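If you scroll down you'll find the structure; I have some questions about it.
And now, subunit A:
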Amino acid sequence: MSDSKTLIKIQHSLTQRNRAEARFHWYGRIAILIGLMAVALLFIDIVGKGHGAFRATYINLDIRYDADLIGIDNLSDTEQLSAGNWQALPKTALRERFPDVSSRRDKRRLNNLLSNGAGFDLKDRLLASPRLLGKTESVWVLADDDIDTYYKSWLDGNAYEARLTGQQIQWIGELHEQGSIKLKFNSNLFNRGDSREPEQAGIRGAAVGSFLTLVMTLMLSFPIGVCAAIYLEEFAPKNRWTDFIEVNINNLAAVPSIIFGLLGLAIFINFFHVPRSVPIVGGLVLTLMTLPTIIITSRAAIKSVPPSIREAALGVGASRYQMVLHHVLPLALPGMLTGAIIGMAQALGETAPLLMIGMVAFIVDIPNGFSDPATVLPVQIFLWADSPERAFVEKTSAAIMVLLSFLIAMNTTAVWLRRRLERRW
Partner candidate 1 sequence: MKLKSEQALELDESHVTVGQSFCDDPKMTMRNVDVFYSDKQAIYDVNIDIAKNEVIAMIGPSGCGKSTFLRTLNRMNDTVEGCRVDGQICMDGQDLYSPKLDVVELRARVGMVFQKPNPFPKSIRDNVTYGPKIHGLADTRVDLDEILEKSLRKAGLWEEVKDRLDQPGTGLSGGQQQRLCIARAIAVSPEVILMDEPCSALDPIATAKIEELIKELSQNFTIAIVTHSMQQAARVSHRTAYFHLGKLIEVNPTEQVFTMPKHQLTEAYITGRFG
Partner candidate 2 sequence: MAKMSFENHITKQFDEELEEIRTRLMEMGGKVEEQLQNAILAISDANSQLAEQVILADQSIDAMEVDIDEACILIIARRQPAASDLRLVMMVTKAVNDLERIGDEARKIANHAIILSEENESSVGYPEVRHIATSVTNLLAHALDAFARFDSDAAIRTIEEDQQVDLDYKTALREVATYMMEDPRSISRAINILWVLRSLERIGDHAKNLCEQIVFVVKGKDIRHC
């Protein structure tokens, strides 16, 4: 019978089709697996390298705040304070800890255990509570980056001794036995600006710079982008000009970001004479870069508002302006915000255009405003990754972790906003 013949044919092809489908499923799964593994690898690598940076090595010393030793007599005299020999305080205390060190060379090596900035930390401490002057206090003093690197690696059982002498290693061993050296939370990482000394370097300057730049970018690109999108989508006539503009906006989104840096350099700095390295110019350049993204996503959001809502508004006699303001915009806003946040996240991670406008400078001070020289997180990462000191390796990874967590936080906000504001119709 022909029926059973067809049936057999169908069954035959069916097994083949099912197999093909199963294969296809597996291709997909393998692709996802590879992607996940790449991400996992990245995270493991970064976290593995960077987790140490959140803790720093400190040495416990009995510090006597001796005015003579520092060379001051009045705590309110700023000139005296800045000229004072603050580093003498931890040095003296350390020499008291190891009294049998006598040769100049050994003394220098002993001093090298401590961070160059340790004295300034003690100065801040003294200024915070002046009654300590002349008294003795047990203080955890920041160790040098080489000591930090060694001590962490030694604790992990894989000692990195290259930059230390045997004697220094021995001292550290003694301190460790006395419980006078240990790892503490590295608040410097979050409170300080950049520094040549890895143990002193922090990301605060870069983070504040990033924040200021992003605020600038958001303030400029969101209103401009949304207005442009609304005009193009709702008001502009559809003709050759608007087609031309649309094509070019799409092209702009694909322009390499360094071109925007060059543009910013040429226009904002060389022509308008905006100062270099400041968040204003960074914000302007990133605005140029994110505008196409925001315009494109905003247009998509406006397009996704059902035409029936527009008709309803026009049908009761709303003008086009009222229709857009009362109905289209509220419904498109979640999509627009998501686009803006994604654009911001892109801007946050951008390095290349900022290199061109001088935000790559070494800046120690934390910027206080839009016109203070600043750098941004990704540039900071770039700078640290370029530094020769081994201690910067973990700092770099730590900064990457901070940057990534910001990005994840922003993207999560985008998703949350979308869920929150999205209305069904």
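Points worth noting:
Keep in mind that, in the parts below, a residue touches a chain if its C-beta (ideal position, glycine included) is under 8 Å from a C-beta of that chain, and two chains touch if they have at least 3 such contacts; residues count from 1.
Here is how the candidates were picked: all candidates are chains of the complex that A comes from, given by their letters.
All of these numbers come straight from a predicted model, not from anything done at the bench.
Between subunit A and the candidates 1 or 2, touch in this complex occurs only with 1. Across the interface of their complex, candidate 1 is touched by residues 237-238, 306, 308-319, 322, 326-327, 331, 423-425 of subunit A.
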